[in-house]
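Note that one protein chain is taken out, while the other chains of the complex remain in position.
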Amino acid sequence: MKIHEYQAKALLSQYGIPVPSGDVAGTPAEAKKIAAGLQGKVAVKAQVYAGGRGKAGGIKLAANADEAEKSASGIIGARLVTHQTSARGAPVSHVLVEKVVEVRRELYLSIVIDNARKMPVMIASEAGGMDIEEVTLTSPEKILKAYIDPSAGWQDFEGRKLAYGMNLSAQQVKPAVKLMANLYKLFHEKDCSLAEINPLVITGDDSIMALDAKLNFDDSALFRHEDIRRLHDPAQDDPFEARANEMGIKNYIKLSGNIGCMVNGAGLAMAVLDLINYCGGNAANFLDIGTVNNTSAVISAFKVFTADPDVKAILVNIFGGMARADTIARGIIEAYQQIDIKVPVVVRLAGTNVAEGKRLLAESGINYIEAADFLDAARKAVDASKGGRN
Amino acid sequence: MKIHEYQAKALLSQYGIPVPSGDVAGTPAEAKKIAAGLQGKVAVKAQVYAGGRGKAGGIKLAANADEAEKSASGIIGARLVTHQTSARGAPVSHVLVEKVVEVRRELYLSIVIDNARKMPVMIASEAGGMDIEEVTLTSPEKILKAYIDPSAGWQDFEGRKLAYGMNLSAQQVKPAVKLMANLYKLFHEKDCSLAEINPLVITGDDSIMALDAKLNFDDSALFRHEDIRRLHDPAQDDPFEARANEMGIKNYIKLSGNIGCMVNGAGLAMAVLDLINYCGGNAANFLDIGTVNNTSAVISAFKVFTADPDVKAILVNIFGGMARADTIARGIIEAYQQIDIKVPVVVRLAGTNVAEGKRLLAESGINYIEAADFLDAARKAVDASKGGRN
Amino acid sequence: MSILIDEKTRLLVQGITGGEGSFHTQRCIEYGTKVVAGMTPGKGGAQVFGVPVFNTVESAVRETGANASIIFVPPSGAADSIMEAADAGIPLVVCITEGIPVMDMISVHSFLKGKPVRLIGPNCPGLISPGKCKVGIMAGEIHKQGNVGVVSRSGTLTYETVAQLTGLGIGQSTCVGIGGDPLLGTNFVDVLKLFQEDEETKAIVLIGEIGGTMEQDAAQFIKDKVNKLVISFIAGASAPPGRRMGHAGAIISGNTGKAQDKIEALSAAGAIIAPNPAEIGKTVKKSLKY
Partner (left out) sequence: MSILIDEKTRLLVQGITGGEGSFHTQRCIEYGTKVVAGMTPGKGGAQVFGVPVFNTVESAVRETGANASIIFVPPSGAADSIMEAADAGIPLVVCITEGIPVMDMISVHSFLKGKPVRLIGPNCPGLISPGKCKVGIMAGEIHKQGNVGVVSRSGTLTYETVAQLTGLGIGQSTCVGIGGDPLLGTNFVDVLKLFQEDEETKAIVLIGEIGGTMEQDAAQFIKDKVNKLVISFIAGASAPPGRRMGHAGAIISGNTGKAQDKIEALSAAGAIIAPNPAEIGKTVKKSLKY
């Protein structure tokens, strides 16, 4: 789960990590008031989840409160298109108004999980302020890593290694090491999946500060962080995905094709996209229905499909394991009863309780297309999406 | 470092572990007031560091506030002699007045460090309320252990193992597991060396509660626990040891003999006791002067010796390593200048900077007895303690 | 032979009294697996389909000699359950649970280090040695005893693959679903090693997917150590980059996670690549004829 920059900075601050003075504003008037309180030059920053705001005009500098108000009124309420958003862009409802600090050096600091080593790794670089993946490719020697061994937790020597490695001065090292310890504490206690400060800056008065910050959280751990879960801003989600999410479909991703796909299991769902592609068609979505124990998830998926004007055909491909084919069949039948389904529906069931599932569908009288196997299902769905039937 | 029961219970409470209602009283009047507030039967418990209070008359039951006052007046201000104290007993300045709870079962729970495995171990037993070392000998099958692997920290499965192992009922298991997790949190966060709840009781209303509690702390970690350090009650210390402590001599233990010993290193200090014993004498103390970098510790040690009427001779045995023989020599000379030393002093110096140390002593003109080697030092000290000189 | 599980496997089901736990306990028993014990704290003394339930893994192992465990415990308690099984000395622990917090799994891996235990999963379908033993949630009837080993990151895509194989008359020695999470107990290389050592296994099917570099590691191992036929399919070639596709492991990070890179690495290592997911079985059949 992602959160906004202003929320991330509030969390950093709570963990003792210095951030620029500032506050979030929902209206130009609020932005003006905050800017007035800060005095001097401020930055007005659009609050969207997507990166690349600077180049897209989402960050404006303002010399005084009036300019800040003007900048805010140009940003709040608009949609911001960056290289990370869709062409529609992301809606901006808030701006962060921050005092501009004098920047002497721009560094990079982040924590992620190293899957191979099975431990968190802190990444630091002198080349802050730029795209870190770029730095990884062009100047790999500038990327420093410190692994955090869970058997002993964070140790200051790791911080010193990174701090001296970034060529910090003697008096900058201690606050930097302290900041790193605090960032790891936040990462660990809040179950982050990414904690990134880019740039981490050395200011004109030689102090260290997080100028921009990004925190992502482990979705699987949100059950123990109600405070974090509440920070989510659904306006930043894709509207289709948000709707699916609201309806309890967690693993739904909108794609550009026209075949609505309902599959169980992420690997099989990806394979279905591959097979549709192989058969000359295009999927309208990725949807892993997961382990369904009742029919409501199936009905929800059909509601998502029918609400999507792009969807010209629906492909249901279920190989029962934890999910049971008979439950899926019941869900399809109920969906037909509850929703006006205008597009052809290809159904392929296999695995756990498949005989019962097929029997239910056959006896239900609904107008579905039965597929014999995996390839048959994809072919029939691609045909149907091209108007081969209906 | 040890603390009183009432302080231990306050810490347990702070960590969410239930303890009986009650409060500490410094006067009989206070005890009466607390008892009145608690209503019903109360226990009046002498607050001393030593164990064995019950049998020694340090715990009285009182049916009402007036009885509590009477019991308290019999305890406060007296000295309590138990099998763990010296014959003089321990002074009692406070009593803990607690509501008596109905006890259904008495269990045992503690955490210590297992030195061989290098991790904390939680020990639980159904046989609570008695001397656990006794249980270890007579019913070892009733001693359950759960090791707390530092690589993952406390895990509830360990708690369940102990809880079911103690034959707790289904509804008692969850609160017991929670209590164990909390006790480990306290142990870990406060750098305990021992956390013991004996007995841990199941009350009449089926809840779980710490009826008595003992917390010891790692002296080496007190530098990061000012709150704990402040809890120490110097009145509970041996007066000689307390005086030595105040003067900066940390490793001083009063013994029953008459030769004051100043040695560097615990092993050598023990060996000196052994050698004095071997030569037919008895040491008045164990004293590891440790690594001395200035003369003040040496002077303090001499002050401790001269204040002890038992000391009939002094033996200084230093093998310089971290401690340097010349510093010790300077300390002895200064001690002679500052203090009226009436007993013979045997000095044996060796190791780092020994030549300089011997020269200083020889040229100082002080009246000391030089020993050629270790055995010679012990023999001369034993002789001197028997009036062989002076 | 087969790998990891067979007729000598004595299974403990952790979370046996839950819905999924009891459902799959029955399925495993029906398949022929010796389910000797169940464990759910507070349900000790009960029975589920004739299987005695214990309060702790330790007591279950002591009383029944269980030597493998399958975990159906909800995400918040699953890490604790894995550690409990390892602490009790169970050498094979299969964790079905999906959605365990990453930090919990980091603790688990730190705890397991140096202990004589193999973890399969989490977020996996388990494993099956057809005709001998099933420790997982796959439909047993789609399998057929034989000598093709199957290893996969995906659950349902494995079923699909196995169904294709069985449909073509090709039996399996053991099918192992290693799971879709980023932090796995057992990876491709671990299983390839076992298949290579297993005399019964004549060919290996490896089903990978986008994200991570586990398939590249597998390719290196195949090149260096495997002299058996390997047939492979990598799911997600048509997935748009940068999006999370269900499996936490399936994020393309940098260049290394792309399907094409994985396919090229495996192909260069001598593996035969199936053209599409519907023809994995067919590719195996053709390859076995050589």
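Going in written order, the chains are labelled A, B and C, and every chain counts its residues from 1.
Operating definition for what follows: contacts are C-beta pairs under 8 Å (C-beta built on N, C-alpha and C of every residue); 3 or more make two chains touch, one makes a residue touch a chain.
Model, not experiment: these values are computed from the prediction.
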item: Contacting the left-out chain in the complete assembly, out of B:A29, B:M322 or B:A362; value: B:M322
item: Contact partner of the left-out chain, one of B:K70, B:H188, B:R229 or B:K358; value: B:H188
item: Contact partner of the left-out chain, one of B:T27, B:N277, B:T306 or B:S364; value: B:N277
item: Those residues of chain B which, in the complete complex, touch the missing chain; value: 113, 115-116, 118-120, 133, 136, 149-151, 188, 191, 193, 218-221, 223-224, 251, 253, 255, 263-278, 283, 286, 288, 290-291, 293, 318-322, 350-352, 354, 373-375, 378
item: Contact set of chain A toward the excluded chain (per top definition); value: 149, 151-153, 155-158, 160-161, 164, 170, 173
item: Residue ranges of chain C at the interface with the undisplayed chain; value: 113-114
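As a convention for this text, only the chains that are shown with their structure count from here on.
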item: Averaged-CA centre spacing for the pair chain B and chain A, given as whole angstrom; value: 56
item: For chain A, residues that touch 2 or more chains besides their own; value: 150-151
item: Per-residue multi-chain contacts in chain C, two or more chains; value: 107, 110, 113
